[in-house]
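Inspection log for the structure reproduced underneath, given as structure tokens.
Every protein chain except one is present and positioned as in the full complex.
Chain IDs A and B follow the sequence of writing; residue 1 opens each chain.
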Amino acid sequence: MSLMEIKNLHKSFGGLTAVLNFNFDIEKEELVGLIGPNGAGKTTVFNLITGVYKPDEGRIFFNGQDIAGLPPYTICKKGIARTFQNIRLFNDLTVLDNVKIALHKDVPYSLMGAICRTPRFFRGEKKIEDKALEYLKIFNLDNKKDEIASNLPYGEQRRLEIARALATSPSLLILDEPAAGMNPQETHDLMNLIASIRERFKLSILLIEHDMSLVMGVCERIYVLDYGQIIAEGLPEKIRNDKKVIEAYLGEEV
Amino acid sequence: MQTIIKNWNWRKFVFEVLVLTGIFMLIQYGISNGLLNSYHQINLSSMCINIMLAVSLSLINGFTGQLSLGHAGFMAVGAYTSVVMTNMLGQPFILGILMACLMAGLAGFIIGVPTLRLKGDYLAIATLGFGEIIRVVLQNIDYVGGPAGILGITQLTTWPWLFAATVLTVVVIVNLINSSYGRAIISVREDEIASELMGINTTYYKVLAFVIGAMFAGLAGAMYAHYFYIIKPGTFNFMKSFDILVMVVLGGLGSTTGAVIAAIFITLLTAALQKWAAIRMILYAFILIVIMIYRPQGLMGNKELTTKTFGRVWGDKK
Partner (left out) sequence: MLEFMQQIVNGLSLGAIYALIALGYTMVYGIIKLINFAHGDIMMVGAFVGFFSVTMLGVNIFVALLAAMAFCALLGVAIEKVAYKPLRQSTRIAALITAIGVSLFLEYVMVYFFTPNQRVFPAETFSLHNYHIAGLVISNKDMFVFGSAIILMIILQYIIKRTRTGKAMRAVSIDQEAAVLMGISVDKTISITFAIGSALAAAAGVLIGIYYNTINPLMGIIPGLKAFVAAVLGGIGIIPGAMVGGFVMGMLETMVSGYGSSLYRDAVAFGVLILILLIKPSGLFGKNTGEKV
């Protein structure tokens, strides 16, 4: 059974169809890319999967359960985490607190325990902090734990966002243009990081990216979206030579 | 959120308890020896009540980031409930206080659930509307005296009660904020969508903060009613809500110590301006505008004043 299977997903805004008859599946521990020209509806698909938008039609099976239309926090608890195209950190808070918030869904003490400061609260806080630091260490951010998130340089903000998403312990991680605005060296490092995360946490990763070299290099399978519809699907080699894909990008080097 | 709580810091705890006991004893001594006359005592009570109101509203406005303009309404619910319990039904004060918190919390829940879907200005207006509706409804209930209100309430709010209520309010809210639940609440202010996608049920936490804030406003109302002998609906109009909001914004949104300091400052300012009764409100308005223009982030911004800060000032050797 695949980890996630999407059937006939459909979404329109007013009269504008954003996603049409979208079918998709991702296996456990698979790394899949979703590409397409600007305005093809990639981010809309992500928003539908993570519950930001409610689909008009269609089903999204995650671990065999239909999650279409559930609120975002429930979907997150079921094991889907994401990052954002334009970074959305908790800007005024420290790096550490950003990750701690993602750990809140498994908070090990009760509200009353927090107010009364029970021993369980102190133990729980210690546990949360250790765990948060663990995630920061993976992304080389542990030495910046007390910095305010918005003061981090751009690349580190991107990494912090991935760390925060991982902290919700997902089985599917969705990355929305993680390399946007990065230079080739940073992009290369990020690619390695993404690959190693998958190994380490045994995750499936779904990736939107404009940077073709990143997608082709790291993804095992690629979906191509244009005008809200899948126009091609398959191995990177196949996509590279697909006529429709080349047409969609209209001369853009694929 | 600078405080990182790893384990029980008994030194800090003992220090805090000592300081609080000291303040309590000092004022208790002043009251029983007549060093503090009734004028001082009235201002002291207003100060404590204002601290409760400001800190509870800062949970909603400052930490959850939900602009509420109806806090006086919850204070009114608390005040009326407690007086009905004590004066009219002859129950003990403690029961009146508990019911006040409960009913104000309930009102917070009933109002919060539908309105907290709204954002920003719209939420502000809706809460303002609900606050006014609470007032108008009270005005039309003859059992609680209609527009004239209730007179001759027994003065049950003594200094120990006031002190306990104020400390309770501050401690509960500070402990809440400095926990995982508090972080969840703050994440709603920072970015509601990101928060929701990190697995946080933002609606739940918004309502939670709103209800807790309302409960402590109710507590403040109970204290108020049993100190000043008289309550009437007009006292709890939207100007009262504004007053509380002013304290929170003046202190700095997202700073509990800021709210406390601003509550003390505003109480003292109001008291000082009593002498110039005629131009009191003009000066008050003027000071408000000037502070907002020159320090729109409030006195403390979102920083807290901690014992650490004092430690630094006094040259703590560690």
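Simple rule for what comes next: a contact is a pair of C-beta atoms (placed from the backbone, for glycine too) under 8 Å apart; a residue touches a chain by one contact, two chains touch by 3 or more.
Just so it is clear, the structure is predicted and the values come from calculations on it, not from any experiment.
Across B:67, B:84, B:97 or B:173, the single residue that touches the chain missing here is B:67.
Of B:137, B:151 or B:168, it is B:137 that touches the chain left out of the display.
For the chain left out of this panel, the touching residue among B:97, B:124 or B:215 is B:124.
Counting the whole complex, the residues of chain B in touch with the unshown chain are 61, 67, 114-115, 117-118, 120-122, 124-126, 129-130, 132-133, 136-137, 139-140, 193, 238, 242, 245-246, 249, 253, 278-282, 284-286, 288-289, 292-293, 296-297.
Keep this in mind: only the chains that are shown with their structure count from here on.
Residue ranges of chain B in contact with chain A, taken from their complex: 1-2, 4-8, 172, 175-176, 179-184, 186-187, 190-191, 193-202, 208, 254, 302. Of all the residues in chain A, the ones that touch chain B in their complex are 50-52, 71-73, 76-77, 81-82, 84, 88-94, 96-97, 100-105, 107, 109, 111, 114-117, 119, 121-122, 124-126, 128-129, 164-165, 168.
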